[in-house]
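Of the protein chains in this complex, one is absent; all others appear in place.
Right after this comes chain A.
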Amino acid sequence: MRLRLVPAETNWDFFKLNKITLGFSGLAVLASIVLFFALGLNFGIDFKGGTTIRTQSTSQVDVGAYRDAIAPLGLGDVSISEVFDPSFDPDEHVAMVRIQAQEGSESVSVETINAVEAALQEVDPSITFPSVESVGPKVSGELVQTAVIAVVLAIAAVLVYIWLRFEWQFALGAVAALVHDVTLTIGIFALLQIKFDLAIIAALLTIVGYSLNDTVVVFDRVRENLRKYKKKPLNEVLNLSINETLSRTVMTSVTTLIALISLFVLGGDVIRGFVFAMIWGVVVGTYSSVFVASAILLRLGVKRDWSKPDNTAGNQFANVDA
C-alpha cells in the first residue's frame, strides 16, 4: 500500500475561480506593500548598523531591569528581547540586546560594549555574552544596496532564461509569480516584525529559485502538451498540465517542507527567521506557480504551433481555436 497525497487521476479545474484567486493574490501583494510602508521591516544590524549582544544567564531574563541598567549610558535606541528555544536547557535564559549605531563612529567602540556588559553584569552576575556583533553604518548601507541588486539581478536573469527557453509570455508569468512571492515574504516579515537581516536575503533568493523550480516544471509540461494537443483550448491544456504535474508538485513541496520544518523546530534560534522565510516561500511559491504564473499565462495567451514558425506568436487571438 503506497502513500498517496494526491489521487492518481485528478481532473480539477484550477481556473474556475481564476478571478478570485488572482484578485486574492493581487490584494495580498497590495497588503504586503501597505504593511511594508506602514509598519516597516524590523531591520537587523546588517542593514541598519549598530550592535547586538547576545546574553546568556542561569537566572530569568528581566527585560525591565536590563533596560534600566543600560538606560543611564545614553546610547539612544536600545531594544531588548528574550529568546526562547526548545533546545535550551531549563536554566538557560537568553536575550538579545540591540544598540543603535552611534553617531560619528563606524563600529561601536570597545568602551561602549564594555560599559553595557558591565552594567548587565551588575544586574545579573551569572550573565555571559556568547556573541557580540557590530556593524558600522557605512557597511550596512552598502549591504542594503547589494541585497536589492542581488534580488533584482536574480529576477532579471530568470526572466531572460525562461524567455530563451520558452516564450515571453511564460517569462512574464514566471516573473509575476516571483515578484508575488518576494513581496508576500516581505509583507509577512513586516507584519510579524521578524528580524530582517542578510540571511533573509539569501532566503528570498532561494524562494525565487524554488518558486521558479515549481513554475518551470509546470511550464515544461504545458509546452509539451501544447505540442501534443494542438486543438485544445489553452485553459484546458493548462489545467491538464497542472493536474498531470500535481502529484509531483505536492510530493516535492512536502519533502522540502519536512526538511525545513525539522530545521525550524530543531535548528536553534539563530537561523529560525531564515528557515521561517523559506517555509513561507515554499508554501507561497507552490501556490503561485499554479494560481499566479499559470493564470497569467492563460490571460496572456501563447503561441500554439511549436512545430513551425508562427506569425501569430504572442497574439491575443492565438489561443482562439479555429
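Everything that follows uses one rule, which is that a contact is a pair of C-beta atoms (placed from the backbone, for glycine too) under 8 Å apart; a residue touches a chain by one contact, two chains touch by 3 or more; residues count from 1.
Rule of thumb we're sticking to: contacts and distances are computed from a predicted model.
Only one of "Amino acid/amide ABC transporter ATP-binding protein 2, HAAT family", "Aspartate carbamoyltransferase", "ATP synthase subunit b" or "Protein translocase subunit SecD" fits the UniProt record of the hidden chain, and that name is "Protein translocase subunit SecD". Annotation: of A:31, A:123, A:179 or A:217, A:217 touches the absent chain (contact as defined above).
Of the listed residues A:61, A:78, A:275 or A:292, the one in contact with the hidden chain in the full complex is A:275. Within the whole complex, the absent chain has one touching residue among A:71, A:118 or A:149, and that is A:149. Listed here are the chain A residues that touch the chain not shown: 2-5, 8, 54, 87, 106-107, 110, 113, 128-136, 138-139, 146-147, 149-150, 153-154, 157-158, 161-162, 165, 198-199, 201-202, 205-206, 208-210, 212-214, 216-217, 220-221, 224, 244-245, 247-248, 251-252, 254-260, 262-263, 265-268, 270-271, 274-275, 278.
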